[in-house]
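Mind looking over this structure? Questions follow.
Heads up, one of the protein chains got dropped from this complex, but the rest are sitting where they should.
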Amino acid sequence: MAADFKDMETNWEAYRKLFLIRAFEERLETLFAEGKIPGFVHTYIGQEAIAVGVCANLRTDDYITSTHRGHGHAIAKGIDLNGLMAEVFGKVTGICKGRGGSMHVADFSKGILGANGIVAAGTVIAAGAGLSIQTRQEDQVVVCFFGDGGINKGTVHEAMNFCSVKNLPVVFVCENNQYAQFTSRKLTTSVSDLSLRGAAYGMPAVSMDGNDLLEVVEVSQKAIADARVGMGPTLVVADTYRFGGHYVGDPQAYRSKEEVAQSRRRDPLLLFENHLILQGLADKEALELERESILELVDKAVAFAEQSEYPEVRSVIDYVFTDVTEK
Amino acid sequence: MAADFKDMETNWEAYRKLFLIRAFEERLETLFAEGKIPGFVHTYIGQEAIAVGVCANLRTDDYITSTHRGHGHAIAKGIDLNGLMAEVFGKVTGICKGRGGSMHVADFSKGILGANGIVAAGTVIAAGAGLSIQTRQEDQVVVCFFGDGGINKGTVHEAMNFCSVKNLPVVFVCENNQYAQFTSRKLTTSVSDLSLRGAAYGMPAVSMDGNDLLEVVEVSQKAIADARVGMGPTLVVADTYRFGGHYVGDPQAYRSKEEVAQSRRRDPLLLFENHLILQGLADKEALELERESILELVDKAVAFAEQSEYPEVRSVIDYVFTDVTEK
Amino acid sequence: MRSISFGQATVEATAAAMREDETVVVAGEDIGWGGNFGQFKGLLEEFGPKRVLDMPISEALILGSAVGAAVTGLRPVASLSFVEFTMGAMDEIINQAAKFRYMFGGQVSVPMVVRASDGVLRSSGAQHSESFEAFFSHMPGLKVVAPSNPADAKGLLRSAIADDDPVIYLENKKITFRKGEVPEGDYRIALGEASVARSGSDVSLITYSVMAQHALEAAQVLFEEHSVEAEVVDLRTLVPLDIESVLTSVAKTRRAVICHEAWTFGGFGAEISSQINEHLFGELAAPVVRVGARSAPIPFSPPLERELVPEASEVVEAVLRTVKL
Partner (left out) sequence: MRSISFGQATVEATAAAMREDETVVVAGEDIGWGGNFGQFKGLLEEFGPKRVLDMPISEALILGSAVGAAVTGLRPVASLSFVEFTMGAMDEIINQAAKFRYMFGGQVSVPMVVRASDGVLRSSGAQHSESFEAFFSHMPGLKVVAPSNPADAKGLLRSAIADDDPVIYLENKKITFRKGEVPEGDYRIALGEASVARSGSDVSLITYSVMAQHALEAAQVLFEEHSVEAEVVDLRTLVPLDIESVLTSVAKTRRAVICHEAWTFGGFGAEISSQINEHLFGELAAPVVRVGARSAPIPFSPPLERELVPEASEVVEAVLRTVKL
């Protein structure tokens, strides 16, 4: 583990977020198996330290763009938990009024410019948010999350070149979880060190252990601080592993149980928990209590979602346009 | 100048091609001014050594993909001159029966997979031709020509990654003529050394003086030979300058007359001519004779095109499909 | 005859084509593992990674390289698991594949198939639920196929792969797992021929893809509950369009209801409606009606999704309105 957080509250806050994401996602797995969640669900289990560590350096008015695997990013950036849960249920109380669903959660009031069902679509959108900040002469920052599979999309290239040319305040965080759906990164990607992609744009690039929360905090802190003071974009590659299937229900024939078990030894949540205990920053009981209170939050969110109504069908055309209503 | 061609005939052949491209393009400028050429015309003047030098290493059954500025590539790869000229006139005797025009000249029998009006579209097409070669277990090679402006298209990224992953026999030749239309490369591109783009794909990359025919021959010879024996793709950046406007008629307000005059001092045609004379490989008179005979070829091509008919209007729907005809 | 799923039928057609012609290759994301809907099961094992290509997430490359391969000796079948991903490769479809033969004066043909899953399936959301056949069928140079049942899927895909022109082959997600009787062996259906899936004299249901199934259900309900005899014309191929079969049916019934899952506004149904009206002016007993989705992105929430896109009940209602006239 790298440098500590400066104060205890920050440590606790990080732990809460890590565990909240984990608990939220595990609950979704159950709910999905029970047939309560429509559509498909991609969980963030195993990657929590990335979203939490990066977003620890962000302000509410900073922006993030996210992916199909977006719950973790949204929670880390502060989305309302009830609104998130209700959205995944497709209820009218959902953050997107049930129109988005798991793959399209967003909270613009928190700078969350949307999970996105199109791989690497967020890269060019992030570039635009960066441009907007620069034009408005603000000191906000954009973090663009995308995957090791997404790195081969043309949009990544166009976005990185542009952000570099214009020196925009955009930090590209590539979550290298080794797979894109059912395909190993090695089959489809020309370099094994993904940070090599930065030099092509004259962009600083750095790799980090994405399962080590404090390393994530430290590395992204520098990238974000640089962006904030006008030093332009950075590519940050976060090495990690997806503990679950690509989606809930994925039989995972493409990888061995041993490989998964091996990776679970470096569970980002346990790593941080151990750190807190070893450093004497928390004891097991306190953490246990904290977890229980978080599980309650998740219970409440589920209850909220379950008790909420579906949108009324006559509202189906609402929100297509700002001003046109169907006759 | 780098190493010489091995025999005199190759020297002459290169000179002929260089001058043929120049003469062809200059004639088009006149014809366009006279209102004889429909559409718009992008000339290759100043860049001739790249196409000629690269294609000197190619066999007829090798492939090239080209750009909106494609006459030079087509001539270097051996397109029929009459067919090319008639195409630019829109005549039925044109290589594409008048349906393509200047931006879409192609000769599949010579491996010319088409000039293309969409910037960098040829990159992914070249990747497919490379895949086809590999699947058919042939030893052909593909050369993909594209511009310094085109290098920022997402297709370049997707194609380079794929060719590298699959080790395909594709050589990417980026013609760095300093401008994309009316915009200087510096305004839009994140690195000034374009060969930096290769490392992102684990692809060898090399820069060369694109106005020095023999350097082009030598550098591309290695890249092409590597590709042919299964050593995969290379990125070759050819530094050059576009002597003419972006299109014929371009007022060129975006650059100074001095800059153009300066660049003309390194005219690839004159450089090679001087080389031939200095090395005692040719004398002025012989070259003059050669040029005259080429000008005659161009005259004949113009006469051929002018005497040819336009396509019959009732054929307008022919060639949309292989088998469907309009009722 | 044995009954197999739509997905199995497409595997069968692909494997048969690959066995017969070694220039046929299949390329797409994650297809080695069988594909999102099992449409590639067993192909990697039988044909190996040189002919069953797991591609990077690079849709422009997947379709652009198919064009390059098609004009240099291969017959690529390029697969995108959701039709929305074609949007990242529209240049390759619209500006390249569709135009190569024409703009190069017939020098080449472009024998490639673009396969994509389309349509609404249980809250897949706004970016994984759409039907874009209207885009593709407007572009000259593309053939467009949209089968509604396993037998047609097998027969049409086989023809699509053998076809020398670029074919957009659209597999509806909702019916991928449905079973039906499928002939064994080398079964082909010519592109451009509609089928009369059910005969009737009161009204013509002109349809394709999943809505052909819904139209058949609707026809059954109409017959049993309303004594209305609906004829179902399953277009199967949108380009080339078998307008003769449409006109023959509508000339007989004098009433037409056009059904597709895509948005009604600007949808392919508008083309069919226009042509019926142009050709059968004055011979119709009721206006041609279109049944399709209302104009909004596809919502996630189940009741909204069900409200937006039509199924059999909407077809029944539309027919009842029409036959009353």
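Order of writing sets the labels: A, B and C. Residues in every chain begin at 1.
The working rule: a contact is a pair of C-beta atoms (placed from the backbone, for glycine too) under 8 Å apart; a residue touches a chain by one contact, two chains touch by 3 or more.
Remember, predicted model here, so these are calculated numbers, not experimental data.
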Partners of the unshown chain among those that are drawn: A, B, C
Selected residue (touches chain absent from view) among B:Thr65, B:Asn82 or B:Asn152: B:Asn152
Chain not shown: contacting residue from C:Arg75, C:Lys99 or C:Arg158: C:Lys99
Chain not shown: contacting residue from A:Leu28, A:Ile45, A:Ala159 or A:Leu276: A:Ala159
Touch residues of chain A, complete complex, unshown partner: 63, 65, 94-100, 104, 106-109, 113-114, 116-118, 121, 123-136, 154-155, 157-159, 161-162, 165, 318-324
Positions on chain B where the hidden chain makes contact: 38-40, 90-92, 94, 96, 98-104, 116-120, 149-150, 152-155, 180-183, 187-189, 253-254, 310-311, 313, 315-317, 320, 326
Residues from chain C at the interface with the omitted partner, ascending: 60, 84, 87-88, 90-91, 93-95, 98-99, 102-103, 125-127, 134-135, 137-141, 262-263, 265-271, 273-274, 277-279, 281, 284, 286-290, 295-297, 299-300
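As a convention for this text, only the chains that are shown with their structure count from here on.
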Middle chain, criterion being Cα centroid separation: C
Chain whose Cα centroid lies at the greatest distance from that of chain C: B
Mean-CA-position distance for chain C and chain A (Å): 36
Centroid spacing, where centroids are CA-atom means, of chain A and chain B in whole angstrom: 46
Chain C: positions in contact with at least two other chains: 55-56, 58, 60
Multi-partner residues of chain A (each touching 2 or more other chains): 152-155, 187-189
